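One chain of protein is taken out of this complex; the other chains stay put.
After this line comes chain A, so read on.
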């Protein structure tokens, strides 16, 4: 039982199972807005978790992750616009209002976008890498601002979304459950990847590029594949967000959105499975609550985030671990310089 409580995966399963009841409970509590709020949290959780793969696991500070979020959103929006007008996109791609078409299209577009941006920016490192990812995202942002054919600054509205496998996506509860299901699938994938050989290489990239080179690992392609997977996840989240808002605009890829996604990951806990989900939940809920109290809610939000980052190393997940004292106690330190013979160490500390 104790082992189960220690396993982050058990907590994720429990949390997702509880969240599934939100659409049932919300009408009873007479707060219909809750389902919409929960949907936003779930969608941001997917986006934050995708950023966590490169930021948390591989230690790559990408400051342009909203670009893929927005690309996914625009894939849905543009396909819908062509469905409405009847003109094929680029003359040969027919439009669509079905999520079964637009969601895979969004994921594909996000992956291609991340492959191009990643291939170029991963040739740099450090501050240069941060600036170049930001610059690419800003380029895309201004590209969509100037695309008058697709609404420019004003964005695009999506009016009639086709039912998916008999599910009416205009029903708030149905859309929430769909998003929650996709979050569950996404987190399962992230967990497998983090534990796989590929995930071990990403952890190595974060902790010591020099060591990885001495091990004979060419890290570039591993980083690029991680970048593409993360871009696909963010694009999936963006596509869902556009279905939820029934609207897409360049604001989805603004640099402030990239910043928000980073805050979610750092707030929740870098490199953890549950952290980005918690971070998304806390940030969205905080903004919702504070903006109900005062117009200057960011004035209160800032110090709260500052306190978490200053006092909880490893974000909220780190704080929870510290409070629970879950970090396995290290066996008594052996004084440097004098190592007891191999068999003289206490039996209790034996592993593997």
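Here is the rule we go by: a contact is a pair of C-beta atoms (placed from the backbone, for glycine too) under 8 Å apart; a residue touches a chain by one contact, two chains touch by 3 or more; residues count from 1.
Keep this in mind: contacts and distances are computed from a predicted model.
> What is the protein name, per UniProt, of the chain that does not appear here: "Cytochrome c oxidase subunit 3 family protein", "ABC transporter ATP-binding protein", "Cysteine desulfurase IscS" or "Phenylacetate-coenzyme A ligase"?
The record for the missing subunit names the protein "ABC transporter ATP-binding protein".
> Determine which one of A:100, A:167 or A:215 touches the chain that has been left out.
A:215
> Of the listed residues A:6, A:123, A:170 or A:195, which contacts the missing chain in the full complex?
The missing chain is touched by A:195.
> May I ask you to list the residues on chain A that touch the chain which is not drawn?
Touching the missing chain: residues 192-193, 195-201, 203-204, 207-208, 210-218, 222, 225, 330-331, 333-340, 342-343, 345-346, 349-352.
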